[in-house]
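One chain of protein is taken out of this complex; the other chains stay put.
Going by the order they are written in, the chains are A and B; count residues from 1 in each one.
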Amino acid sequence: MTAKIDTMSPIRAREPEAQNNVTPAPPPGETPFANSTIKLQAEHLNFYYGDFQALHGISLKVKEKQITALIGPSGCGKSTFLRTINRISETIRHTRVEGHIRLDGADILKMDVTSLRRRVGMVFQRPNPFPKSIFENVAYGVRVNGLDKKTPLAETVEKSLKRAALWEEVKDKLHDSALALSGGQQQRLCIARALAVDPEVLLLDEPCSALDPIATAKIEDLLFALKSQCTIVIVTHNMQQAARTADDTGFFLLGKLIEFDRTEVMFRKPSEKQTEDYITGRFG
Amino acid sequence: MKLSFRRKAVNAVMLTLTGACTFLVASVLLVILGYLAWNGLASLNLDFFTKLPVPAGETGGGMAHAILGSAKVLLAAMLIGVPIGFFAGVYLAEFGDGVFPGIIRYTTDLLNGVPSIVIGIFAYALIVLPMRHPSTLAGGIALGVMMIPISLRTTEEFLRAVPVSLREGAMALGAGKARTIFTVVIPAAKSGILSGLMLNLARVAGETAPLLFTAFGNQFWSPGWMLATATLPQVIYAYAISPYEDWRRQAWAAGFVLLVLVLSVNAVARFAIGRTTSRGRS
Partner (left out) sequence: MATTATSPSLPQRLRAGDPVAHTLTGMAASFILAITALLLYHLWTGSALPRAEFGWGFLTGSSWDPVAEKFGALPFIYGTVMTSLLALLIAVPVGLGCAIFLAELAPRGASDALTFTIELLAAVPSVIYGLLGIFLLVPILQTTVVPALVAVFGFLPIFQGPFQGVSVFSAGIILAIMIVPFIVSVSREILLAVPQDQREAALALGATSWETTWKVVVPYALTGIFGSVFLALARALGETMAVTMVIGNKPEVSSSLLAPGYSIAAVIANEWAETSSGAMHQQVLIELGLVLFALTVVINGVARLLILSMKGGKK
């Protein structure tokens, strides 16, 4: 694949400048992080569905090649936030964004949306394989983006399926319908589909909520393996999952980011009362 | 106690009455099928499907020309009506907000309600008059215009039924709207749209009125697209009101063939739609 992360020099070159832009005063609950590259940064992000404000001034930093988990009760805005990162939220009418999200320092709202989505992959809550063969599902993004004619498509598909730990299960039936797979397999197929274009960031919106515990464990193992290759942001309402997988965790409540910190800090010694209540299960 | 008995009795009586209505109506289908089979099957033989009609008053002959004529008229209708309806349906499903799409929806409803005989007048003025004679093509255009509204409606409906998650999946991979529609949404709605097409064809296959002055009728083969042609429904009509006993028998046979074709296409398509929608909901 061409889009190897270590060769993205034109984008890298802009990073120091981007970090200079970062305002020094961190919002409440945010700890400044040292010694790691900031991949994604949200600044005072507001989001509206018509008149309803779903996100209130969200500011947070996602570190490169780490897993960042977003937790909170349903309707708290964590999914909405995730969906603004690749601007899939724009497909819903009467929505509005204020503030900035920067990817490697560049404002995503000013980017071409298709190239943004090639760099930022997404996996949805329910597995959504296309009604096509397994092969065509994985190849879809590659075909859409028309990437690199030097690597044969079959090779890319195989590599992506291996990265998603699905290859062994499907290698003999690549041309069967993807809809015949089990739920867990479908979700890993969707991950493979997202990985096929070598995204720099992978967004996962409650990827295990429709899966059984065994399939969930497989996906979590997969996330650890993928961490070395891309930056992962996962939305979950399962706190154990966040505690097991994430390096950093953010807690959302009623459209606000209440607290954002290292995962072990969040779960052992949260500084906010509301976070503690939620984590210890005292929350409605 | 007495009141409760009365209420129960009313309940039972109305259940019986409405049930009787339903069985009565449903049994009409059996009567139609049975009566056509009873009168038509005897006249069905190989000649019916392979021979031309014999001169009036003689017995024998067949309806090969009308069967072929119907097939050609339907093919032309499909090629004319379905693409327009399909693409317009894509438009309404995917870009269909605002005033202009609203006007299109209203116009489609209007066109759908136009009596078939009026469509016949229209196709006559549009094609037959400039060409100076009736033709397969004119019949095809008349039926094609009738296919447009249903084709549009089924396309729009089945496209709208495709889950948002599939569209988002494609867009999250960087696909543009057009690409998403043509590579993911339409393939996902394919079986529903195809079933809708079958229902649509079955509906116009039995149309007679718009063919009376467009395809007109013909006792012989009609090569090409520019000559008048016989069609099954038109021949059924002509033979049914004729004074010849043998022609009437052939009208029954043709009616039976037409009915079996139309009903089996309907049954298959409805079965397919039932399956796809129930799978979609689960």
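Quick note on the criterion: a contact is a pair of C-beta atoms (placed from the backbone, for glycine too) under 8 Å apart; a residue touches a chain by one contact, two chains touch by 3 or more.
Here the structure is a predicted model, which means the values were calculated and not measured.
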{"item": "Absent-chain contact - pick from B:Ser165, B:Gln219 or B:Asn266", "value": "B:Asn266"}
{"item": "Omitted-chain contact residue, chosen from B:Leu75, B:Val114, B:Ala161 or B:Met226", "value": "B:Val114"}
{"item": "Among B:Leu92, B:Leu166 or B:Val184, residue touching the chain not depicted", "value": "B:Leu92"}
{"item": "Hidden partner chain, touching residue among B:Leu29, B:Leu79 or B:Val164", "value": "B:Leu29"}
{"item": "Absent-chain interface as seen on subunit B, which is shown", "value": "7-8, 10-11, 14-15, 17-19, 21-26, 28-29, 32, 35-36, 39, 83-88, 90-92, 94-95, 100-101, 103-104, 107-111, 113-122, 124-126, 129, 145, 148-149, 152, 174-179, 181-182, 199, 202-203, 205-209, 212-213, 233, 236-237, 240-241, 248, 251-252, 255, 258-259, 262-263, 266-267, 270"}
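Heads up, the rule we're going with is that only the chains that are shown with their structure count from here on.
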{"item": "Cα-centroid distance, subunit A relative to subunit B, in whole angstrom", "value": "49"}
{"item": "Parts of subunit A lying in touch with subunit B, wherever the complex brings them together", "value": "86, 88, 91, 93, 114-115, 117-118, 121-122, 124, 126, 128-132, 140-141, 144-145, 190, 193-194, 197"}
{"item": "Contacting residues of subunit B [partner subunit A, same complex]", "value": "97, 163, 165-176, 179, 183-184, 187-188"}
